[in-house]
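Let me give you the structure first, and then I'll get to my questions.
Every protein chain except one is present and positioned as in the full complex.
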Amino acid sequence: MASAEEIARAADRKDIRDRWLLSAPALIIILVAATGPLLIVLVYSFLTSAAYGGVEWKFSPEAWVSVFLERDIFDDTLSLADANITIFWRSIKLALMTTVVTLALGFPTAYFMATRSEKTRDLWLFLITIPFWTNLLIRTFAVLQIIRNEGIINTLLMKAGIISAPIQILFTDTAILIGMAYVYLPLMVLPIYASMEKLDFRLVEAGYDLYASRWQVLRRIILPLVKPGVIAGSILVFIPAIGAYVTPSILGGGKNMMISNFIELQFGQAHNWPLGSALAITVMVIVMIALLVYVRNTGAASGERRG
Amino acid sequence: MAKPFSIRHQPGFTAIAALCFFALYLPILVLVVYAFNAASSTAEWGGLSLKWFQSAAQNTQVIDATVRSFQIAATAAVIATIAATMAALATTRTPPYPGLTFKYAAINQPLMVPEIVTAVALLIFFSRIKIFTGYSGLGYLIAAHTAFCIPFAYLPIRARLENMDLTLERAAADLYATPWRAFRRVTLPLLWPGILAGLMLAFVISLDDVVITEFVKSGGQDTLPTYMLGQIRRGITPEINAISTAFLLLSVAIVTLFFFVSRKRD
Partner (left out) sequence: MPEKPDRNAIEVRGVRKVFGTGENAVAALATVSVSIRENEFFTLLGPSGCGKTTLLRLIAGFDYPSAGEILLYGDDIAPQPPFRRPVNTVFQSYALFPHMTVAENIGFGLEMLNKPKAEVKARVAEMLRLVRMEQLANRRTSQISGGQQQRVALARALAPQPKVLLLDEPLSALDYKLRKDMQIELKRLQGETGITFIFVTHDQEEALTMSDRIAVMSAGRILQVGAPRDIYDRPADRFVADFIGESNFLKGDVTGTDGGRATVKLSSGTEIRASLPEGFSPSGSVTVVVRPEHAQLAAADGGAALQGTVENVVYLGTDTHFHLRLDDGVPFIVRRQNARGGADSFAAGSRAGVVIGGDAAQVLRD
């Protein structure tokens, strides 16, 4: 006859086995159609490029070398690949600027929403949620129609006589920045709002009671308490921004590429799959670093709360 | 008379918020208005007309792309929601067990890698399989969409489960319900709003996808978003505005539904 301990252990084992079976479909689909192929990208980045797309199964570090370095066509000397580095730098810069702009606009907006009355709060949340759910392509397209030379910004400014010729915004880095800030703003507002909503305003009262000014209350009480939301929002904006494809390809035109467009180019006209793969891995590493910073920060924050 | 001191006020915040809401809705509004433009260019205003809606509705490319989009989104969302529901049941309301962290990481993996990287990976992987099997149908797009929809469907289902009292299922077991009947009669009815929210989220995410579809699709497999991207790159006619407006309407309808489903707590 089985002892109590054996029965208990068998029950635990069965529970864990059932849980593996239950999660198997999701895990298999993701492993096959998302995670697994990432490993193939890694392999491809070490292969030799074939003339018309695809690869030859021959090991070559060439792709990785050319991510950062350029081989002179005539004398084979290596120098920094200025073009690539410019694109990387533009992507990182634009992603960071997008994060800063959306934070600067999104924080007050979230604060405004969280300080509305219980009833109207849901309405404001709804108004933020609609753009969040609307197709990103359509929203980018909407921005395009506003900022182009015949768009309402230029038309209004010219009608008012402030400018005589339209300002060229479209197909500049500024256009990409405006577009990304526009499409990613809800991603910043929502998590900040979520933590702001939980904020106990009696703490703010306590702050004023102890002689803090409005600015000091904001700096010393509100900001530290909603920090998890701020960090989550920043990450949620930064990660898609650095890999943005649709917005730069519509608003940036052909010249102002971001990494994604450059990667696409390698798989398209440039026919250099290994370089495209190496670039993709590089973006992924940048994102992983950002995520690691995030986990570190929130991990520490939740640890504090527990302790 | 001096204004009383308001605890909640922060100078300038309301103005910035107003600006944000205005800026969020102005472009959408303009886009919608121009969908009713009679002129053949979006650069000028030629009076009100429905002609671009008619033209879009008669455009076979648009119709094909729309049908394809819905086919893919519906299939992917249903499969993803079923898989996500099972996975959520397997990963919540349990003390940590070996492999749990791995499961979390795997399920959320598609969220943590930029879309372009996944797109490239699938392009490489599926192009090999295409050569190998000779099959080049919608299966690839559906598989890809299902995979990146799973974490989105998983989110609300897991949240709902974690707020669900495990005691209710114990009570069912105590009252002679077998595990399957307890699931059917107690767990599933209570989980239903979460599943519905997950399904809608997955559906919208799939419907909206551009990047992965753009890389994975074979010739003639345009979805509505990739078709629109192609058109926008080529130059704009108000027809795109008309399509966008219809799309927008659908999104608003789904958000409204989602909002009520996920807010409803009993």
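Chains: A and B, in written order; residue numbering restarts at 1 for each.
To be clear about the criterion, contacts are C-beta pairs under 8 Å (C-beta built on N, C-alpha and C of every residue); 3 or more make two chains touch, one makes a residue touch a chain.
Predicted, not measured: the structure shown is a model, and the values here were computed from it.
With respect to the full assembly, the chain omitted from this view is in touch with A, B. Touch with the chain that is not drawn comes from one residue among B:Ile16, B:Ala119, B:Val186 or B:Leu248, which is B:Val186. Among B:Ala106, B:Ala172 or B:Val216, the one in contact with the hidden chain is B:Ala172.
Contact with the omitted chain, checked across A:Ala8, A:Leu21 or A:Leu39, is made by A:Ala8. Within the entire complex, the positions of chain B that touch the omitted partner chain are 165, 167-168, 170-179, 181-182, 185-186, 189-190, 266. Contact between chain A and the unshown chain involves residues 1-5, 7-8, 11.
Convention: only the chains that are shown with their structure count from here on.
Interface of chain B with chain A (complex): residues 5, 7-14, 16-17, 19-21, 23-28, 30-31, 34, 42-44, 79-80, 82-84, 86-87, 89-91, 94, 97-99, 103, 106-107, 109-110, 112-125, 127-128, 143-144, 146-148, 150, 154, 204, 207-208, 210-211, 215, 225, 228-229, 232-233, 236, 240-241, 244, 247-248, 251-252, 254-256, 258-259, 263.
Only residues 15-16, 18-23, 25-27, 29-38, 40-41, 44, 54, 105-106, 108-109, 111-113, 115, 122, 126-131, 133-139, 141-146, 150, 152, 182, 185-186, 189, 201, 204-205, 208, 214, 218, 239-240, 242-243, 245-246, 249-250, 259-260, 263-264, 267, 273, 276-277, 280-281, 283-284, 287-288, 291 of chain A touch chain B when the two sit together in their complex.
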